[in-house]
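Inspection log for the structure reproduced underneath, given as structure tokens.
All protein chains but one are shown at their positions in the complex.
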């Protein structure tokens, strides 16, 4: 009910173009943001370190990928490799003494530079063929990282991240990395939200939907697809740097394998292509459903003393997780964001059933 | 370079490629009817192999009874997937349906090892390990048989697609709504495709399982199969055949020629490079149909 | 409640390490049940917190952090990538991490990795032992021999290479390496080349599928199985998959006694499994991986016992346990393992093991516990641990 | 008794937007009925609710009933309805792009088992639409708009329908072809007794051939009756027939919207 709005009347285009037109939405966002800011002081450090922090970092990656998949309609199965390039480039430069702020950019640029080479090659192809071309990128980058100890960090293939500062604040301990990631993620989120209401985003979407129609409007489809690759890879590379500094602290090649790429694609799709909110929902589901299910199952097994065989107990979360993904898609094939929207729309027109 | 070794590797590559092509053919079959890449194809192979193991070791059936029975069961299972899940996704964005199959893959990877044991299981087809020698040329018996069986099944499916049913399948993949509008039972066509595809997957699962044992890792066959299907052109079974042989050969020769030079496993990279290059020159794979866009 | 010691045991039950984890974990839990059933150690009960991290780092980190916040003093992730990723955290948090048969080999150097405990012969040691065994078999010299090393092309698979190369120089054999792409389900193009290299000995390095396929292909290529050898990861289950009679003669490195004969295993059978408290199927008791689980847990608990000796009233913490682990001396787990001594310098425990041969029924030891080539191994360990101390890698 | 009767059907898209609000209409056995209406009035939606093709567009019939030959068909899936004899030529020429015209025709014969009959029918269609025969080997996706329209009609006829529903068949066709298509429609209707439900914007042509017509506005049927009567209605003349004369002075058209009297 409180969502309800009967006839909007904006007197300025500017107001009508706000990110959230409903005051209720604006309040929700503000409250969530404040809660995120206060989180390290409100909740146990475990939840900050191993839930909120990865949620934020993975969301950044998923947003970058979403720009490409949801924004420009290009599937990318090598995004893990993109992140890897960013991580390695930035960690190597930080080890060489480059400050973190600059290393972020270096990571982004390196990833974008390599990404765009493959992108340019891959852009001749569409749909699943593109997926395959980017998958090839994943394998090739993996190979290069593993085969060159100079990149991967010696025979132990582990590269540790030096202590760095972010605008003077040392990125150590539990809180600082969280705030650094949150800050960067906020900027990125704002960017992603703005994409939809600027000419850049519209051009991308136009190319995604009908590239020939876009071209007669003056949008160069090739250029914009490349641009999408560039920006998205840049974001991925930056995220790689954040991932390394704020979360992993030691990077190794297996962190950026195909599994990561597929995981990210799953996050974007399950969340809902092109939706910023969906990214967070999708990341939450894909990242935490296995963990939480695992805990639920072992908690249940301990509580009720169920003598289930270990194999079953270990695999039950996997089954439920798979079933959950299928279930959500069967209920709403357009993803979690759409489920959220359906619910919201229901309340927006409540107590009526139909909008018209 | 040793010519005999090259010949051995070449023969081996061709037959292994055929074995990969069989899983890929299952992907193509489904793509041809519903325009989606089935990401659960590897998991179906794993499931099929598990079913054979359950029937053979668990229930004590002779292997030659267990395999046909498993194939029949898996056909039903494939068709059931359509009934339970895919039916409700008709007309929905393709990418979402693909995601659904990823969910299915995860589910299967949980169910079978969960209920029937995660440890690797033996699947013995009774093919002796003793090598065959043609003069100096060594031939791998298991791989010859595996490749042969795969080839036969792939040829059969080519025949299948040259029938009226083949036209209907292609119509379904073109436009499901329009197919409905002219009375094609879209659901049934898709169910049959899934059933057949599960059958093929089972066969591959058995062939691979006989070498590597049966456990979840059979589902990893997906990636290679997907690569081959796409190289071949996703909707061409002939394409799969050719692509399978190309990839098999290239990988086999790469291990023989490049590995010693590079000092690392170049197999996947060579395959990736071939795929990348092919797609650059033939954006729809070797034999895939082009994307029709009338301006 | 207050007298408990918490072990965090997140492992990979569903992904890459499935082949070992359930048996390994079963052995661990059974042994803990055995000790807890006898009243624990110095009044402390051990609480094992088993969970699945699926070899996925965010999940492993979550499990680690959860363990940490619940007061766990030890973590055993049984995964090389996870162990690597956790190294900086455990060093900072002072929580002991057991990296038996996994993790980085240079962690044997306790001065560089005070909180990381391999507690078992690392891959460098294992390959060194095998080479020494070949040498014994071939009459004390490997001069002019050819040794084929077939390995999975990952950091783990490549690990023995520096040792093998060094020993090749020293012993005068020719080393030919054959990498295969993970996961190793198709090695059909590798083994014809191995056969053609006419090796005197074959050493294959892999795990799970990579091993069964290696063994199958070795048999199909008609290699002499009694000259084919593998790491500690070769197990009965591999033989079952390949066919028990197909692999007669295959050699492996055995870090602890196998089968059900050792006294500890007998005790578990009577006190834990016999009373229905077993953590898994009874037929798995006494398998190679099960015994590894028992072996490592016995060492962990010996560490606890020592810690209780040093400071009976705790407080229980990572540092407290660390002192105990570092003072394990001449421990044999009632004959299950070779005499093991852990010192603040040596976290490997002496590097002793033995070589066993598959008879078609079980693994029969063909040597006594021995250690070999430790000089070369430690040279390598120090090289990397120095590097780690310097650069953090 | 009517062949098809639609009784106060209500259609909702995406669970919230109501596109058809209680529409009723009837098509008699072997009748020829037109459904006219402005853009977005809900004509296509009604046809889809009859053929069952709403589901892929997230639409659903939420109220009312549809009976065909006296039986309720709402519970049937689209292919079953085709087997009952209802075929729907979709708006916007949804041909099977990757199939040749001939294969397009064959794809619509799942309900027939007689091979010889199928061959005959294909030949017959090529007689009706010779242009298709010329292009029989090209992929349908490359046919010109008009060619695709013909193919879509021919393909529908391959199912041997009792009721042929056509959504704007003349859309994009050259005048000669429009005449031909309407000829064919009347011929099929007269000679083969196929009832036709025609959605058309070309009201002049439609009202010429049909016996009865319905007019729909914003999801409601606002008027219906025999074709002659509707043709004389002044509003219809203005909005659909061109101000009553065949030749409109397009230069003189005003910038404001005329009010239609049938609207409340």
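As written, the chains take the letters A, B, C and D, and residue 1 is the first residue of each chain.
Following the convention adopted for this analysis, contacts are C-beta pairs under 8 Å (C-beta built on N, C-alpha and C of every residue); 3 or more make two chains touch, one makes a residue touch a chain.
Here is the rule we use: contacts and distances are computed from a predicted model.
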{"item": "Omitted chain, identified by the protein name its UniProt record gives, among \"Hydrogenase maturation factor HypC\", \"Stage 0 sporulation protein KC\", \"Amino acid/amide ABC transporter ATP-binding protein 1, HAAT family\" or \"phosphoenolpyruvate--glycerone phosphotransferase\"", "value": "\"Amino acid/amide ABC transporter ATP-binding protein 1, HAAT family\""}
{"item": "Omitted chain - touching chains that are shown", "value": "A, B, D"}
{"item": "Chain not shown: contacting residue from A:159, A:205 or A:265", "value": "A:205"}
{"item": "Residue, one of A:117, A:190 or A:296, that touches the chain absent here", "value": "A:190"}
{"item": "Hidden partner interface residues of subunit D, rising order", "value": "13-14, 17, 36, 38-41, 44, 91-92, 131, 135, 138, 142-147, 149, 168, 171-180, 201, 203, 238-243, 245-251, 253-255, 257-258"}
{"item": "Where the unshown chain meets subunit B, residue by residue", "value": "294-295"}
{"item": "Contact set of subunit A toward the excluded chain (per top definition)", "value": "13-14, 17, 187, 190-191, 194-195, 197-203, 205-206, 208-210, 212-221, 227, 231, 274"}
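By our rule, only the chains that are shown with their structure count from here on.
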{"item": "Chain pair showing more contacts of the two, A-B and A-C", "value": "A-B"}
{"item": "Whole-Å gap separating subunit A and subunit C, where each centre is the average of the chain's CA atoms", "value": "37"}
{"item": "Chain centre separation (subunit C, subunit D; CA means) in Å", "value": "74"}
{"item": "Set of subunit D residues in contact with two or more other chains", "value": "none"}
{"item": "Multi-partner residues of subunit A (at least 2 other chains)", "value": "146, 311, 314-315, 317-318"}
{"item": "Interface residues, subunit C side, partner subunit A - complex", "value": "13-14, 22, 25-26, 50-52, 54, 56-59, 61-62, 65-66, 68-69, 81, 84-85, 87-89, 104, 106, 153-155, 158-159, 161-162, 279-281, 384, 387-388, 391-393"}
{"item": "Residues of subunit B touching subunit A in the complex", "value": "37, 85, 88-89, 92-93, 95-100, 102-111, 113-115, 117-118, 223, 226-227, 230-231, 234, 262-264, 266, 268-269, 271-273, 275-276, 279-280, 283-285, 288, 291, 293, 295"}
{"item": "Of subunit A, residues touching subunit C in the complex", "value": "44-46, 49-51, 54, 58, 95, 146, 152-160, 162, 247-250, 252-255, 259, 287, 290-291, 294-295, 298, 309-311, 314-315, 317-318"}
